[in-house]
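Okay, so here's the structure we're looking at.
All protein chains but one are shown in place.
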Amino acid sequence: MILESISTILLILGAFFSLTGAIGLFRFPDFFTRVHAASVTDSIATILIIFGLILRTDFDLVTVKLLLILVFLLFTSPTASHALAKSARHGGLLTLPEIRATKKEDCSS
Amino acid sequence: MLILTATGIAILAVMALALARALKADTVYDRILGVNMFGTKTSLFIAVIGFLGGRPDFLDIAIVYALINFIGMIAVLRFFEYTATDDALKINSTKQEQL
Partner (left out) sequence: MTELIDLVLLGMLAITALRIIFLKDLFAVVMLFGIYSFLSALIFVNLDAVDVAFTEASVGAGISTVLMLGTLALTGRKEKTNNHTTFLPLLVVVITGAALIYGTLDMPPFGDPDNPAQQHVAPRYIQDSPQEIGLPNMVTSVLASYRGFDTLGETAVVFAAAIGVLSLLGLPKHEKAAIESGLKSHLVLRVVAKLIVPLTLLFALYVQFHGDYGPGGGFQAGVIAAAAIILYALVFGLPMATHVIQPTLLKALAAIGVLIYAGTGFASFFLGGNFLDYNVLASDPVAGQHIGIILIELGVGVTVFAAMLSIFYAFAGQAERANIQ
């Protein structure tokens, strides 16, 4: 019973964080803040939801598989975001302050 | 049960938002970001509906999703270097000059 209520709280928090991440995907002004919104909430939502599900198992092979999913997602998702942000930077994408700075230079020159 | 359903619907909504981002993106990187988020959320969604339907063997598929999503992402980044068109490179070089 206690486990189930803890699991409920974890699942609600996980759902909440993933929703905030998805909203951040649209609301943030430039690409790098959007990566930040997506990847950080992705990690915390994964942790919360998987642990919420683990508390509902009978602690057998299913638990091990859930932990395996958690490990895979925690390794791959932030790495993918990092690689994406890095190649975006390499490809010449600018952050918002930098875009403003270049615009100002254009106006003054 | 109710809470699992609610979580499933929330993740489905997040998937729809990520899909919208991938369909309508300003830059190609935004699109990749949407695709990546869609993949990870799909993996979670399968885990949740596996619990909803009492079929924990769905979890194998969730693992495959996590792996394949990662490999797809890396492939996209890798081949993006090959296929970046000439005009895109020109825009980048002018931007660097501005910096």
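For clarity, chains are labelled A and B in written order, and residue numbers in each chain start from 1.
Here, a contact is a pair of C-beta atoms (placed from the backbone, for glycine too) under 8 Å apart; a residue touches a chain by one contact, two chains touch by 3 or more.
The structure displayed is predicted, hence computed values, not measured ones.
Residues of chain A in touch with the missing chain: 72, 75-76, 79, 82-83, 86-87, 90. Against the chain not displayed here, chain B makes contact via residues 5, 8, 12, 15-16, 19, 22-23, 25, 28, 31-32, 35, 38-39, 42, 45-46, 49, 52-53, 55, 57-58, 60-61, 63-65, 67-72, 74-80, 82-83, 85.
By definition in this document, only the chains that are shown with their structure count from here on.
Centres computed as Cα averages put chain A at a distance of 11 Å from chain B. Residues of chain B touching chain A in their complex: 3-4, 6-7, 10-11, 13-14, 17-18, 20-21, 27, 29-30, 32-34, 36-37, 40-41, 43-44, 47-48, 51, 56, 59-60, 62-63, 66-67, 69-70, 73-74, 77, 80-81, 84, 88, 91-93, 95-96, 98-99. On the side of chain A, the complex with chain B involves touching residues 7-8, 11-12, 14-16, 18-19, 21-23, 25-26, 31, 34-35, 38, 42, 45-46, 49-50, 52-53, 56-57, 62, 65-66, 68-69, 72-73, 76-77, 79-81, 83-84, 87-88, 91-94, 98, 102, 105.
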